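Reviewing the structure listed below.
One protein chain is absent from this view; the other protein chains keep their places.
Entry: chain A
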Amino acid sequence: MLSIKNLHASVEEKNIIKGLNLEVKPGEVHAIMGPNGAGKSTLGYVLSGRDGYEVSEGDVSLNGKDLLELEVEERAREGLFLAFQYPVEIPGVSNMEFMKESVNAMREQRGEEPLSAAEFLKKAKAACKQVQLPLDFLKRGVNEGFSGGEKKRNEIMQMILLEPSLCILDESDSGLDVDALQVVADGVNSQRDGKRSFIVVTHYQRLLDYIKPDFVHILADGKIVKSGDASLAHEVEKSGYAFLGKSYEEAEA
């Protein structure tokens, strides 16, 4: 599925990712935790191909394809989905117009016919319902005037519609109350089908009570410094990142 080998990446000539390795197999859920500034969000941007995020070393393949050779939109069509921590507001472009274009781009990639307006609307309505967004959100500008929680749910709604093979959730829990967190987690869990893989990036263990990870990795200073099962997240919850910082120092020595 996803294979990251010795990835080095920088933003504005500042090295952020410094030799990251990660293997994600179909159906697995990997959580990436780490202190602020560890490079968690950067990883998502680098994998999605955002402008200004330079890869200086390493290989990334998704479903056997060299991801780093592809443009942003091609990566998305290969099945990569990034749910943003802070989704941008785009007034003037309706959610409906945007998602229809997007869904049909994915269908074209899979060699399927584009959906008619009616077929699309049916799917979109079902996805809205699943994440408890009112239907009129489809007509509104993309994320325009949405609350923080609504934006996060809109991201999950898009994920449901686009049926990606690898989902990266970038702090999808931040700023959510417990009820909203439950909705987001239910949306994600509904998409776990044994084949689709997830990378859940989070600062807190809380989200992982709702989305159970198979693996937990600790990212510090651009590298994965510790990996384990779900119990590692609880360890972090108890004692914070301080002890990891220490072990990281030891590893450096």
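In this text, a residue touches a chain if its C-beta (ideal position, glycine included) is under 8 Å from a C-beta of that chain, and two chains touch if they have at least 3 such contacts; residues count from 1.
By definition in this document, contacts and distances are computed from a predicted model.
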Fill in the blank from the handout: Omitted chain per UniProt, picking from "Imelysin family protein", "Hemerythrin", "Fe-S cluster assembly protein SufD" or "BlaI/MecI/CopY family transcriptional regulator", is "Fe-S cluster assembly protein SufD"
Fill in the blank from the handout: By the document's definition of touch, the residue of A:H8, A:K40, A:R77 or A:R153 touching the omitted chain is A:R77
Practice task
From the listed residues A:K25, A:R50 or A:K139, report the one that touches the chain absent from this view.
Solution key: A:R50
Fill in the blank from the handout: Checked against the full complex, the residue among A:E54, A:E97, A:D186 or A:D209 that touches the missing chain is A:E97
Exercise for the section: Looking beyond the chains shown, say which of A:Q109, A:S174, A:Q191 or A:S227 touches the absent one. Expected result: A:Q109
Fill in the blank from the handout: Hidden partner sits against chain A at residues 48, 50-51, 71-73, 75-77, 81-82, 84, 87-88, 90, 92-93, 97-99, 101-102, 105-106, 109, 142, 158, 162
